[in-house]
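Here the complex is missing a single protein chain, while all its other protein chains stay put.
Lettered A, B and C in written order, each chain numbered from 1.
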Amino acid sequence: MSSQFEPKDPHFKSRVSRSFDEQAVMTTIGAALAEVEPGRVVIELPYRPELTQQDGFIHAGISSTIMDSACGYAAFSLMPAEARVLTIEFKINLLAPAAGDLFRAVGKVRKPGRSVYVAESELYASRDGADKLVATMHGTLMAVYPQ
Amino acid sequence: MSSQFEPKDPHFKSRVSRSFDEQAVMTTIGAALAEVEPGRVVIELPYRPELTQQDGFIHAGISSTIMDSACGYAAFSLMPAEARVLTIEFKINLLAPAAGDLFRAVGKVRKPGRSVYVAESELYASRDGADKLVATMHGTLMAVYPQ
Amino acid sequence: MSSQFEPKDPHFKSRVSRSFDEQAVMTTIGAALAEVEPGRVVIELPYRPELTQQDGFIHAGISSTIMDSACGYAAFSLMPAEARVLTIEFKINLLAPAAGDLFRAVGKVRKPGRSVYVAESELYASRDGADKLVATMHGTLMAVYPQ
Partner (left out) sequence: MSSQFEPKDPHFKSRVSRSFDEQAVMTTIGAALAEVEPGRVVIELPYRPELTQQDGFIHAGISSTIMDSACGYAAFSLMPAEARVLTIEFKINLLAPAAGDLFRAVGKVRKPGRSVYVAESELYASRDGADKLVATMHGTLMAVYPQ
């Protein structure tokens, strides 16, 4: 897939992948890194009954978990090799119940900066092969450089 | 603890507690309902290494999980017995790394309505007995009535 | 311009236009309704020095004014004739200083509902004929029906 962004670190894919593997929570919930392009990251999560809220849908906090990491790694993919990434804030709109077999959080950088990045994620729920947008996230991330 | 709100359902505590028990994700992450007052709910989560992001702190999505439910049940505690609660949106500001032994999400209703509730959560991280505010959530919830 | 939405009220354009004309603040700041399609509304504001903050850029609150109305009327365009529209909440990310000759807030409905609408606006600043995205808004609106 082509991208509008030029990565500053040619090894951005392995850097994102390595950091993702260090997020123990991803193993706990069963999420996987599906795609990494400059400024765009996709995280997938198969449905599990142990991640649900009272109505049997995936809990909004679990949706947030993969959406936040999709935003964060989309930003991280554009940062220089020595930077760390920090989420400052995000906002989520829940458009429909998170019902389905497979959830895909598609994170994209909206505006990169030296220190401040604006990114967004969309969460798609897939059921019987059909995709439905169920949530959006809009957030601000920060590149933190070693002093 | 006294409250500024009058619950519409005298059995709000058991209704909140029952619904919380149906949130399978709470068992999965190890969270517990600690306090339920009219318009105010506290959820506690002890630190677990399997809930962390790449730096060893609790992942922002897991923080969101307990903060969202604290907001949601704070609103739910004020709703009539027949209503269900739905989160429409929330925003999180991350003020400090979620580092500590125990995390407490304190959810409070800011403004109740017939259908729309505004609520907020504060997340405190406790380490060696000292509490630190590490995140805030501001959200909108909806009461859904049977047709 | 084609649209993915079917308006419930065939007279949506004149209804939006009439309501816009009742927003006295639009005359005060010099904003005009530029486009009205089902689920999509554009509001334009020429630069005026009396709308600026301390650095000579358009104040974020003035940007919010046209972005909020663009979201609101995008939602309103899809509502039945008897409904009123109410903003519940919105979030703005400021991506760049609002510097330019002309500002265009492009509001679009992301998800319509019976009562709850999710909409977003993008604010473009135009200078010497070139457009730049300077802010985004993501909000929730409500249709209010006469009792």
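The criterion applied here is as follows: a residue touches a chain if its C-beta (ideal position, glycine included) is under 8 Å from a C-beta of that chain, and two chains touch if they have at least 3 such contacts.
What you are looking at is a predicted structure, and each value in this text was computed from that prediction instead of being measured.
For subunit C, the residues in touch with the chain missing from this view are 19-20, 22-25, 27-28, 49-55, 59-69, 84, 86-94. Interface residues of subunit B with the unshown chain, by the touch rule above, are 91, 93, 95-96, 110-111, 118, 133, 136, 138, 140. Within subunit A, the residues in touch with the undisplayed chain are 88-89, 91, 115-116, 140, 142.
Note that in this section only the chains that are shown with their structure count from here on.
Innermost chain of the displayed assembly, by C-alpha centre distance to the whole-protein C-alpha centre, is A. Both subunit A and subunit C derive from one sequence, and where they touch, over half of the residue numbers involved are common to the two copies. Averaged Cα coordinates give subunit B a centre that lies 33 Å from the centre of subunit C. Centres computed as Cα averages put subunit A at a distance of 23 Å from subunit B.
Measuring from the averaged C-alpha position of subunit A to that of subunit C gives a distance of 29 Å. Of all residues in subunit C, those touching 2 or more other chains are 91, 140, listed in ascending order.
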